[in-house]
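Here's a structure for you.
All protein chains of the complex are present and in place, except for one that has been dropped.
And now, subunit A:
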Amino acid sequence: MSLKQKSRLPQLLMLLGILSLGAVFLFPLWQITLDAAQFPGGLKMHIWVNKISGSEKNIIQNINILNHYIGMQYIEPDSIPELKYFPIVAYSMMALGLISLVLNKAWAYLSWFIIIAILGALGIYDFYLWLYDYGHNLDPKAPIKVEGMTYMPPLLGEKDLLNFYVTSYPHLGSGFLGLSSILALAAFWVKRKSK
């Protein structure tokens, strides 16, 4: 590796980090799967940075129909503000990444890494709050009431909820998000070493 190429390495790593962050628009961040006897293959719900979708076209409607028995709120992607401003945050971070790449300073890469790490943690906390709200804030007139039962899906892991076995795990989008922070950290590391 020539010296010139070596000096370009942090910028290259940061560029890959930015592209990797962009991948959150291509893949869901999280997948919640509802498994029950009468749903062969399960119902898979995908949470994206900007939308909620499913493995099939009408999965949200079908999950809402199931949720109505226990008085869970309907999932209405239009009424979730995060889905509108998270994409702006992501684009902003990509822009900041570009700035750090132009500056090509160790502190710039480190700052970017710290911000994305904090945002990621906040995102997960926000997700937790939504899950808590869906699981606990039940319609008092729900047709099916089970004493002491709440229906919060696990943030991470697996759980029995009545006839459903619910699994909740990060999906590819989160992987790319993690990768982008690692790449920024690597950019910082290489830049600092090369001094």
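As a working rule, contacts are C-beta pairs under 8 Å (C-beta built on N, C-alpha and C of every residue); 3 or more make two chains touch, one makes a residue touch a chain; residues count from 1.
We adopt the following convention: contacts and distances are computed from a predicted model.
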item: Protein name, per the UniProt record, of whichever chain is missing from view ("Pyruvate dehydrogenase (Lipoamide)", "Acyl-CoA synthetase FdrA", "Sec-dependent nitrous-oxide reductase" or "EfeM/EfeO family lipoprotein"); value: "Sec-dependent nitrous-oxide reductase"
item: Contact with the hidden chain (one of A:S7, A:N58, A:N137 or A:T150); value: A:N58
item: Contact set of subunit A toward the excluded chain (per top definition); value: 57-58, 60-62, 64-65, 68-69, 74, 76, 143-144
